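Everything below concerns the one structure shown next.
What follows is chain A.
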Amino acid sequence: MLLEVNDLNVFYGAIHALQGVSFSLEEGEIVTLIGANGAGKSTTLRTISGLLRSRSGHIRFRGQDISTVAAEQIVRLGISQVPEGRKIFAPLTVQENLEMGAYTRRNPAEIQASMQRVFASFPRLKERINQLGGTLSGGEQQMLAMGRALMSRPKLLLLDEPSMGLSPILTEEIFRIIKEINSQGTTILLVEQNALMALSVAQRAYVLETGSVVLQGSAAEVRDNPQVRNAYLGVG
Partner candidate 1 sequence: MQKANSSQPFMPATRKSGARLAWIGRGFLLALALLVLIVLIRSFFDNPQLFAQIAISGLQLGFVYALIALGYTMVYGIVKLINFAHGDVFMAGAFVSFFAVSHFQLHRWPAAVFPGLPPILVTIIGSLTVILLSMVVCALMAVTIERVAYKPLRNAPRIAALITAIGVSFFLEYFGALNFVFSPRFIPYQRPFGVVTWYIYDGIHLVTEGHAPPQGAITFSNIAIIIMVVSILMQLSLQFLVRRTRIGKAMRATAFDKQAAQLMGINVDRIISVTFAIGAAFAGLGGVLYAIAYPSINTLLGVLPGLKAFVAAVLGGIGSIPGAFIGALIMGQAESLTAGYISTPMRDAIAFTILIIVLLVRPTGIFGEPEKEKV
Partner candidate 2 sequence: MRAFKITSLFALAAIAVSACASAGGTGGDIKVAILAPLSGPVPTFGVSTRDGALQAIDEWNAKGGINGQKIVPIVEDSQCTPDPAVNAAHKVIDQDKVSFIIGEVCSKASIPVADYANSKKVIMMSPTSTATGVTVDQNGKVKDYIFRACFIDPFQGKVAAKFALDTLKAKTAFIMLDQSNDYVKGLAEAFEAAYTAAGGKIVGKENYTGKDTDFSTILAKVADAKPALVYLPDYYNVVNLVTKQAKEKGITAPFMGGDGWDSPDLDTKAADGGYYTNHYSPDDTSPTVVNFVKAYGAKYKDDKGQPKTPDALAALAYDAGNLLFTAIKNAGSTDTTKVKDALTKINYAGVSGKITYDANHNPVKSAVILHVTGGKVVFDSVVAP
């Protein structure tokens, strides 16, 4: 078990945002969390990466409880998050953004090697290496955000809405890369509005509703669930 989330409760002030969420990831999996806006998907990711504190419950990463570990330490442990809205450092160049991704690492040669790997996955970034992050297009920013997260060589990659605001073609491209990253050994926890897309790459899925998991199963099972089709796949 790479990541185990157990009975997580998170509050925003008085609002009970996560109400006993539990799920788990095996090494090498792609797991997706789907659900409506405000269901608690992003909150879950932010709690795992340490940006939010849970009031109760446990998050175990490779057996270690990380629910009280500081966000910057969690990165060192091997969890990296691509935040919702990408959160590129707009005034920094592409290269500097990637360097920031490798902030936890010291060896320049290894960092350089990682950067080359990122450029191999995202050739567009190499072309724009000296451009400011803020001047990139939406798709390029998403690639940069993912490349940046990979620079810390994470064991677990948390992806929050990677397709947001991207054209279908770019979305397809991003999802192809997600699969590729996964095939190179990185476990991925994917939060995605485009449920269809997410279910097409994931092995397993959890459905969140108003802060709790209401359904779980293999991607295919979830996709074929009539209520899910009705609620989240829209066209049904």
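Throughout what follows, contacts are C-beta pairs under 8 Å (C-beta built on N, C-alpha and C of every residue); 3 or more make two chains touch, one makes a residue touch a chain; residues count from 1.
Criterion applied: all candidates are chains of the complex that A comes from, given by their letters.
Owing to the predicted nature of the structure, the values given are computational and were not obtained by experimental measurement.
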* Candidate number, among 1 or 2, whose chain touches chain A in this complex -> 1
* Provide the residue numbers of chain A that touch candidate 1 in the complex, in ascending order. => 49-51, 70-73, 75-76, 80-81, 83, 87-92, 96, 99-101, 103-104, 148-149, 152
